[in-house]
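As you look at this complex, bear in mind that one protein chain is not there, while each of the others sits in place.
Every chain is named by a letter (A and B) in the order it is written, and numbering of its residues begins at 1.
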Amino acid sequence: MSDRSQLIETGVPFTFDAQRDAEFERLVKRYPTRESMILPALWLAQEQEGWISAEAIGYIADRIGTFASQVFEVATFYTMYNLHPMGKFHICVCRTLSCYLLGKQEIVDYLKRELGIKPGEVSKDGQFSLEEVECLGHCGTAPVVQVNGEFYENMNVDKLKELLATLK
Amino acid sequence: MQVKVLSARFDIPDAHKIEVAKENGAYATLEKVFSMQPIEVIELVKQSGLRGRGGAGFPTGLKWSFLPKNNQKPVYLAVNSDESEPATFKDRHILVLDPHAMIEGIIICCYAINSHDAYIYIRGEYTTQVKVLQAAIDEAYAAGYLGASVCGQDYRLDVTVHRGAGAYICGEETALLESIEGRKGQPRSKPPFPAVEGLYGCPTIINNVQSIASLPFILTNGADAYKAFGTEKSPGTHLFGISGLVKKPGMYELPLGLPLLEVIEKVAGGLREGRTLKGIIPGGSSTPVLTPEEAQTVTLDYESMAAHKTMFGSGGIVVLDDTVDIVKLVENLIHFYHHESCGQCTPCREGLGWMLKIVKKIIGGNGTTADINLLVELCDNIEMKTVCVLSAACTMPVRSYLNKFRHEFEAYVKSDVSCQTAM
Partner (left out) sequence: MAEKVKLFVNGQDVEVESGKNLIDAIGAVGIEIPHLCYHPALGADGNCRMCLVGIEDGRPPLVPACKTMAVEGMKVQLDTDKIKKIQRDIMELELINHPIDCPICDQAGECKLQDYYMEYDGQKSRMTVPPVAKAKHMDFGAGVVHDQERCVLCARCVRFTRLITKTGELGIVNRTDSARVTTFPGRPLANRYALNVVDLCPVGAMTSKDFRFKQRAWFLAKSESLCHGCSKGCNIYIDHNKEKYKDDIIYRFRPRLNQQVNGYFICDEGRMTYKLENDNRLNVAQVAGKETSVNEAVENVRRVFSQAKKIVMLISPNCSLEQMQAVKKLATANNAVVSGYSDGYIKTGDGDLFLIQDDKSANRAAFGLLGLDSSKAGFESALVEADLVISFQNDLCRSLDDADIAKIQDKAKIVYIGSYKDGLGEIAAITLPVAAYSEDTGIIINADNILQQYDVAVRKNDPAIDLLQIVTLLGGEFKNREEVLTDLSATIAALNNIDLKHIPSEGIALTDKEVSNVAA
């Protein structure tokens, strides 16, 4: 894991929008402690903005009434929390075991060439970001690619070409 | 060879919707459950011989009976839906194809253990799956199977989905609890065990999705019907995931106890044309690899796996053929476990990173025999020195590759000219 502790500060205060605010208040009743809302609140912030800024972490800590350091720990520990803006299409390629055996590297190499970015980077136009991720739990239909949360199974370069053509 | 117990509704279109599920038997057993005493439910599950399907294979009913007697605190159920062990993709099918089986199982379990709050911990990567699951839960609330009065009984049950966010370690049961409580997924030292002191310091049962989803069948048809499948010590059925280099990878429900090679041949279509078998990972990436010779006598049950010095694990079978470079496979595995180390204990945090760098050095052509020996030694130095078994989940299989395929590591070292001249 690379260092995820260099947070980005937007300089703009963060707050939940009305929808997330309501969702926060609905969920907080489901747990006996407010700290339990740390993971759900980080998800809400990410849904709202696409990523999680330093301001969002500070806001969540204050809203929950816990230490910013604890929310910071959680945000950096769990790798699905995006701590910088992602591309409009965030492409995750599974790199583990069965996907590795069935050619994930060809897929990664193709995407690197095609998008002009390495895993962990965002294209200059902000359209694409690429990430190699650990096992996505689709080993029976490997290799698998996830784009903005949607799964694409039994992938190969040809299918990838078709998929990329639809991502505009 | 395939059977339809857990997967009975998998092929029915729209079985994830409550009307379809109900038409096909979902929630039908609850009336009977509520007519039983909780202790009777626990006894029945004990009799069924159901073993935890998360990987450890601990008897489910026995686990429930570890809850403290005369307990005054709330009891929690945490359903482990973190399914993250590489080669494991069984629970996902239940979540998407028959979520009501799991919800029905949650109701049965919670009634048996006197719990009113269940949390389903689902891995963050299951983005589309969580939507199906949440919709099913919403349906169950609307239909009165969850909420203030379950099935009209004086019994409240709330089920909350808690999403992970990319951390394999949260499949470890105490890391899962930490995550629900809003912390990093760092496993707790045991004792205390969760049954005594778990979520929010209260008695907690943590069960795998598949274990929970097995309950409706057991309650409907009885312990004997369940035990009719499988072996004496490993009764029942399991959703096996077969992946890797076979013709027909996929998820297959099978009774326990079938011969491994026969299953690969008949169910998964066997090896691809012209290939020969190099090894089989029998139960997820953390289980020691079997050579083709060893695989000859293995059957798919806990006892046979143990007898072959490996584990049944999560039932995720990976087939390796002669095209596989074992050293690079080991790099892939160590990369995974290193990436997923929670960073708490020194041996795992520091050691797995070191092992990864050594393997990379070997693959890069700069390795020596001393590096291979160091890898073997590090497996010993790290294993079982930590709070949880993540490090062992890495060192056990890695040691098996180093022992059984040492020549492949040596080939990398010997091919290195610069290294030889240096010596």
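General remarks:
Everything below uses one rule, namely that a residue touches a chain if its C-beta (ideal position, glycine included) is under 8 Å from a C-beta of that chain, and two chains touch if they have at least 3 such contacts.
It should be emphasised that the depicted structure is a prediction, and the values quoted were computed from it without experimental measurement.
Checked against the full complex, the one of B:297, B:346 or B:403 touching the unshown chain is B:346. Contact with the omitted chain, checked across A:23, A:49, A:73 or A:114, is made by A:73. In the full complex, the hidden chain is touched by chain B at residues 167, 169, 184, 189, 338-347, 349-354, 357-358, 360-361, 371, 374, 381-382, 384-387.
Panel shows chain A; residues 1-5, 7, 9, 54, 57-58, 61, 66-70, 72-73, 76-77 of it touch the chain omitted from the view.
We take it that only the chains that are shown with their structure count from here on.
Taking each chain's centre as the mean of its C-alpha atoms, chain A lies 24 Å from chain B.
Those residues of chain B that touch chain A in the shared complex are 74, 83-89, 92, 123-128, 158, 160, 162-168, 179-185, 200, 241-245, 249-251, 281, 285, 316, 318, 320, 324, 329, 332-333, 335-336, 339-340, 342. Listed in rising order, the residues of chain A touching chain B in the complex are 1, 27, 30-33, 35-40, 42-43, 64, 66, 70, 73-74, 77-81, 95-98, 100-102, 133-142, 146, 149-151.
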